Every structure is written in structure tokens, then in C-alpha cells.
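Coming up: chain A.
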Amino acid sequence: EDIKIGIILGFTGPIESLTPSMADGAELAIKEVSDSGLLLDGSTVTPVRADSTCVDAGAATAAAERLITSDGVKGIMGADCSGVTSAILSNAAVPNGVVMISPSATSPALSTADDNGLFFRTAPSDARQGVVMTEVLMEQGIEEVAVTYTNNDYGKGLADSFQAAFEEAGGTVTINAAHEDGKADYSAEVGALASAGGDRLVVAGYVDQGGSGIVRAALDTGAFDTFHFPDGMIGTQLEANFGDEIEGSTGQHPGTDSEGATVFAEIVGDAFDSTSPFTPESYDAAALMLLAMQAAGSSDPSVYKDKVMEVANAPGEPILPGELGKALEILAEGGDVDYVGATAVELIGPGESAGNYREIVVEDGVISTVKYR
Partner candidate 1 sequence: MTGGYGAGPDILHDCTVAVNRGEIAVIVGPNGAGKSTAMKAIFGMLDLRQGSVRLDGQDITDLSPQDRVVNGMGFVPQTSNIFTSLTVEENLEMGAFIRRDDFSGTMAQIYDLFPILKEKRNQPAGELSGGQRQQVAVGRALMTEPKVLMLDEPTAGVSPIVMDELFDRIIEVARTGIPILMVEQNARQALEIADKGYVLVQGRNAYTGTGKELLEDPEVRRSFLGG
Partner candidate 2 sequence: MDLLNALVAFANFVFIPAVAYGSQLALGALGVTLIYGILRFSNFAHGDTMAIGTMVTVLVTWWMQSVGISFGPLPTALLALPFGILGCMALVLVTDRMVYRFYRAQKAKPVILVIVSMGVMFIYNGLTRFIIGPDDQRFSDGERFIISARTFKEMTGLDEGLAFKTTQGITIVTAVIVVALLFWFLNRTRTGKSMRAYSDNEDLALLSGINPERVVMYTWLIVAALATVAGVLYGLDKSFKPFVYFQLLLPIFASAIVGGLGSPIGAIAGGFIIAFSEVTITYAWKKVLGYTLPESLEPDGLVQLLSTDYKFAVSFIILLIVLLFRPTGLFRGKSV
Partner candidate 3 sequence: MIVVEDLHKHFGGFHAVDGASLEISGGSITGLIGPNGAGKTTLFNVIAGVLEPTSGRVTMDGEDITGLPPHDLFHKGLLRTFQIAHEFSSMTCRENLMMVPGGQSGETLWNTWFGRKRIADEERALAAKADEVLEFLTIEHLADHKAGQVSGGQKKLLELGRTMMVDARIVFLDEVGAGVNRTLLNTIGDAIVRLNKERGYTFVVIEHDMDFIGRLCDPVICMAEGKVLAEGTLDEIKANEQVIEAYLGTGLKNKAAAGAG
């Protein structure tokens, strides 16, 4: 059997520069499984890409529909942005009974979506990140911050959950202001942020979108010189853009001290950017889907959907990136695996990542790990 897996990401549109490495990540896992020849008695797996545009629900649904009904994909790795993800979920995946594992849709609202057991995500809900972020900042003794977020469900959800957690912990948020991505100029936002003041500027945005624009303007005007970055901002692009200008800035993003991430980076090598946001998550999403098929002994989504949680969580043999072949073998023999992958996947509740985070600091212009939590 040749099993097709859909990869729906915004290859054009506002996050078009994040998506290529995400797709590469997913395809790496697919290739690994396919090449092993161990999946379901030697089935091969072919990825099929489609464009979610990140913002256009109509086009995204059409693309997903085409993947499912025309290409006959057995599962969807995607989508990326929360908005189109829920559109595809309710308009294409659920009606057609196809499993969807998103690597990056982090909106808290997706936890309660009506998914008929078909939707999972290898990214944690942003409700959790807000709490973690508070801990990180409080430990450094920072009690007053300004917050700016990208004006979408991700940014807003994250900023709100952070503000709630931070104020709960006794901190002050001097201003919580949105910024729109892809705009030409951020002087107004930075002016307001500078006026409000704070020990640090929390930028809940995207590194190659408005987030960097804000940081650039804040640095240039001298408004802030240290920042705190959640997941969307952390990537090599950040180092490339600012280097030691943001010395001492901190942040966190989903990740663990499991060797997973390192192993993943090794496997990837120079092929693409393995630390780009949501790239490891993409690898994991694709891997999980295929492992679940193996565990269920079927590529029928209505059958293997029940196995996703099982392969993701303990008990069982821990599986790192590059060990998918091993996992397939174990599963084929009726054994149990605990997929750890590149992001230490642990699915909780309605099938979303529990949320382990890597705390980072910028030192000598390089992002380095402080610790994991």
C-alpha cells in the first residue's frame, strides 16, 4: 500500500518563511518511515503538500478537501495557524473522518474543539506557556514588564494567559498592546510601549514578522534593550537579526532536555533549519501519525485515531528521532512505545502536548539554554 499523508502549511502568506522547514521536518519523518519498509507490511508513505495560506479559511478548506477526497490522504500533518486549523478540522477533517495532527496551532480554544477524536497537536496550548513565562521572569526578579503581541488568536491567547498568570504572581503588566504582522512601521507601538515602560519587553510575536520589527524599533530608539521571547520569536533568525544587540534577553519555547532535540538537529544537519519554530514539532506530528497506524495495524483514520495517545505516552520504549524504524518493529511485534521525539512529546487532555519548555538566554549573540522546565 502507498499511504499518503497531507502536509498543509502556509507556504504563501504571513508565515511563509517558517513553513518550509516545518514541511521538511515532517517529510523527514515520513521518509524515515517509508525507507525503513517496516510500516504495515512494507507500505510506503508519500507526503502531499498543500497551501493553507495561514489566513484564508476558504482556500485552506479547499486545499484540505482536495487532499482528502482527491489525493486520498490518510492523515493530515497540519495545519499551522489556529484559525485555518479549526476551519479545516470542522469542514474537512471531521466530516471525512481524517486524523489531523497540528505541529503549531496553539490557541487554547482548540482544546475544546468538537473533533470527534480526530485532532491532536504536538504543540502545547498557550494557556500553559503563560504560566511558564511568569515563572521564568519572576525567578529573575522581574516584576514589571510591557507586553506586545501579534494580533491573532495565538498572540492574544498567549498574552492574555501570561498577563493573568503574571499579575496573579504579583507582577505588573504596564501595557498589553497588539501589533499587526507584516506592517510597514512599528514606531507607534514602540512609542506607546516605551512610554508605559517596564524592566523588560515581552514580545509574543513571530520572529520573521512584526515581532522582529518591534524589537528592531525598540532597540534603535533605545526604548528597551532586553526582551523576553516566547516560542514564536525563538529561532536562528533572531540571532541573525539582532546578535548581541539583545544581549541578556531571555525566553522559552516548547522543548525538553531529552536528547531528542539534539538528536534531531544531528539528523537534520544542514538540510534545513532544525531549530526553526515548530520544525521539531512537525517531525513529531508526522512520526506520531505513522506510529499510530502501525500500532493499529491499519491506515484507516477511524481506526488509528485511537492509538495516537497510546504511542505518544508512557508506558513503553522511549523513541527518539531517527529511531522510527525501531519503533515500528516494536509495534509490529505487539510491543508498546512511548514516543519522545524531538520535543519530548507527551499528549495530555484532549490530545495536546503537555508543554515542556526550554528556557533560553541570549549570550554573546547566541541563544543558549539556561534550563528546562
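Everything below uses one rule, namely that a residue touches a chain if its C-beta (ideal position, glycine included) is under 8 Å from a C-beta of that chain, and two chains touch if they have at least 3 such contacts; residues count from 1.
Behind the choice of candidates: all candidates are chains of the complex that A comes from, given by their letters.
Please read these numbers as outputs of a predicted model, since none were measured by experiment.
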- Message: My understanding is that every option belongs to the complex but just one is in contact with chain A. Which one, out of 1, 2 or 3?
- Response: 2
- Mind pulling up the chain A residues that touch candidate 2 in the complex? 12-14, 16-17, 151, 175, 177-180, 182-185, 187-192, 194-197, 208, 212-213, 216-217, 220-223, 237, 240-241
